[in-house]
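Below: the structure, in structure tokens.
The other protein chains are all here in position, but one chain of the complex has been omitted.
Letters A and B name the chains as they come in the text, with residue numbers starting at 1 for each one.
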Amino acid sequence: MTFLGMPLLRSTHHDDHEIPGGQGNIIEDESFAKVSHRHLSNQQLRDNIGHATASIRDKRAEVVAELDDWEALREAGSRAKNHVMENLPEYLAQFEEKFTAAGGIIHWARDADEANAIVTELVEANAPVLDSGRREVIKVKSMATEEIGLNEHLETQDIDAFETDLAELIVQLGDDKPSHILVPAIHRNRDEIRDIFMDKMPDADELTNEPAVLAEAARRYLRSKFLTTKVAISGANFGIADTGTLGVVESEGNGRMCLTLPETLITVMGIEKLLPSFDDLEVFLQLLPRSSTGERMNPYTSFWTGKTPGDGPQNVHLVILDNGRTRALADEHGRTALNCIRCSACMNVCPVYERTGGHAYGSTYPGPIGAILSPLMTGVKTEENGSLPYASSLCGACYDVCPVKINIPEILVHLRNEDVEANHSPVSSQLDTALTGASWMMSEGKRMAAAESGLPLAHKATGGNPINSLPGIAGAWTSSRDIPGLPEKSFRALWSEDEARTQDEARAEEEDDET
Amino acid sequence: MTDTAREEILGRINQALGRRGGGEYVSSASGTVPTGSPAEAAGSRTGAGHGAEDTSDDAGSTTPAAGGGMVNQSADYLRTGTHSGEDLIELLVDRLEDYKANVHRVTGDPAATIAGLLETGSNIVVPRGLDEAWLQEFSGEISVDTPGQELSVPELDTQAAVVTASAVAIAQTGTIVLDGSPECGRRAITLVPDHHVCVVRVADIVDIVPEGIARLTPEAALTFISGPSATSDIELKRVEGVHGPRTLDVVIVEE
Partner (left out) sequence: MKIALFATCIVDAMYPEVAQATVTILRRLGHQVIFPEGQSCCGQMHINSGKFAQAEPVIANHVRAFTDTEWDVAVAPSASCVASLGHQQPMVASRMGNDALASEAAEVAGRTYELSQFLTDVQGVTDAAADLGSYFPHRVTYHPSCHGMRLLRLGDRQSDLLRSVEGIDYVELPLADSCCGFGGTFSVKNPEVSSAMLADKIRTVQSTGAEVCTGGDASCLLHMGGGMSRFQRTGNFEGTPDVTAVHVKHTSSNDPCDDNTDHLTAVVGAGGDDHLGSSGDSTRPTEPSKVQSGLRVGQSTVHLARILASTKEDPLRVQSEGATVSGGSLR
């Protein structure tokens, strides 16, 4: 999958005094407008994503409506996460102490390279070399390991990582990339999945496109891996500071398999995943499943604290990952993006995501949250990440459903400002010029009036006809939309004429009265 | 290397929080709309100032609040449910069945019901602390998973079923929690066999999630189970039966 001589990870450049940005699969190669162009005309993609997001939206709405205290839960979730971020060093230290006391081993990774190296070393120390000359690990779906490109890195180190989540498996077998954080294969429909399975599963017999049949095929394919593999790699949904507990929320049981049966468990978790106390789960175990899969509760949730004697892996490691999270934390106007619990509700309601799919965002984190998280973790100056904050009509649907109340539209606008301040495209575009002119004009009602005084002339010149084609940037508007003919006069002009007439009449009346 | 990374990451966090520069943490959630303005009045923009500016919970302090900093105590979400007695049991039954668990209600001795759920002559695994009386009617091979004499993974894979008790059941979400106690067993025994028979005592049923969490401690590994294993990964359509036990029988026992 990788080419010799090509650096595996994309890095962000930074000044010495600046907190460095993250590396890996959080960097867009091309601007969003360019990439989305390729996906917009894919009828199959649009159907698949449209169908899936529409059904999950309905499911979510139903189970959220069941709870009278949903808004209070969101508020509590938001508050808890803000509190964690405010006190992050203390909570990390507390977590570390408890997890270590319970026999777990903690590693700290500043960036993707460092995390990948730590995991590789642990796998080499604990997974046997098989007859093939390679080592094997099983994995439970983890955004953090997607972000750092762990599988690609392990491959170069003669380690095969088997994804065990059904959707991740579909992506992996299809040599594809995830396009959604909950359902990485959301862009695939059942027919495509059947074809991938029949092509890539050596023992698969004839399969139908029934989801139950496909799930059964995945069960058979992975069963012996679960029962025999010595090392598993996971992410974590929660790290509980006051107990040193880690939690994974899942559906299929592949998580339980990975967390329970192997001898060695390596978890990779971002620094922001902490919750202050075990009791905070009473909020988050309500917010997450309902927002995510639209279920009252997901089928399986596992919690473990270091190693549990006589139960599960006895060699338990945790890699605590920065990779740009501190950079995001340093942005006082954007830092609440770190409160994200990866539920994916925002992408399921996003009209832009619904039409472009997740690959257009060029990052492990697509959709509205990705449009803020990726540039926050890398900085807007990195590659084309500065184009991500513009990938939104600011309709606000994402903020409404966010279980931890991340004000995504406001952070998008903030990051646009960052992009402007960074002078990302130094050659002033026509839009910039137009906005500069508009700012000057709109800073004074008189100037606006003066500009509008051109309306009668413009109205005459265009014959009051609709405007169907314009050059330059305005052409982006008229590429698909007409513009109404200009009115003869602005409201402002009409108002002053009326006022003048009324005053004249009033004066006339007064004069009449006097006579 | 790792120690350096630890210090550097903590240093970056301190820098990000402005602690070195004497700055204060500011949440990026907005709260700029004055309360009572029409921009707010129409609506359900909940919470004063979006809650983010609420610094009452020891913001800026350098240590987590005592007792681990449970920060939600002033929140007004529900901490106790409204169901009790038969309503509570019925809610649990409804929610379990909604997620495709099979539910059986028993008053008194559950032995006959449990035996009826298991294939006669089959082999099953049970945790060492399981009430022996529950298996009196079952005729088959019973392996007791005991510390020092654990069944291996291949052995577990040959078991037709596992029978356990449970720690807590949350009615509102149809969730059963196993806590690694002697009657729940270690995690692998409820994972590898394809059929799980789980006994829930009525006294262990709570209404809502906060009540369930309050009864638990994470000293042992915890497993929350809501129905048999399932996936929604194909077109977001829920399908039961993937890697975990594909059949979940819940036996609700009233004394």
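Please note the rule applied: a contact is a pair of C-beta atoms (placed from the backbone, for glycine too) under 8 Å apart; a residue touches a chain by one contact, two chains touch by 3 or more.
Quick caveat: nothing in here was measured; it's all calculated off a predicted structure.
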Touching the absent chain in the whole complex: find that residue among A:A93, A:L207, A:L227 or A:I467. A:I467
Had the left-out chain been drawn, it would touch subunit A at residues 32-33, 36-37, 40-43, 46-55, 189-190, 333, 351-352, 354-356, 389-397, 399-400, 410, 413-420, 431-432, 435-436, 438-439, 441-449, 452, 455, 464-468, 473-474, 476-477, 479-487, 489-492, 494-496
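We adopt the following convention: only the chains that are shown with their structure count from here on.
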Mean-CA-position distance for subunit B and subunit A (Å): 26
Would you mind writing out the residues of subunit B in touch with subunit A in their complex? 1-2, 5-6, 8-10, 12-18, 25-30, 44, 46-47, 50-52, 54, 57-65, 67-72, 75-79, 95, 99, 147, 150, 153-154, 157, 170, 172-175, 180, 186-188, 191-192, 209-210, 212-214, 216-239, 241-245
Hey, which residues of subunit A end up touching subunit B in the complex? 19, 48, 51-53, 55-56, 59, 68-69, 71-76, 78-80, 82-83, 85-94, 107-110, 114, 118, 164-167, 170, 183, 185-186, 189-190, 193, 211-212, 214-216, 218-219, 222-223, 226-228, 240-243, 245, 251-254, 256-257, 259-261, 271, 276-283, 285-286, 289, 293, 295-305, 308, 310-312, 320, 322, 326-327, 329-337, 405-407, 410-411, 414
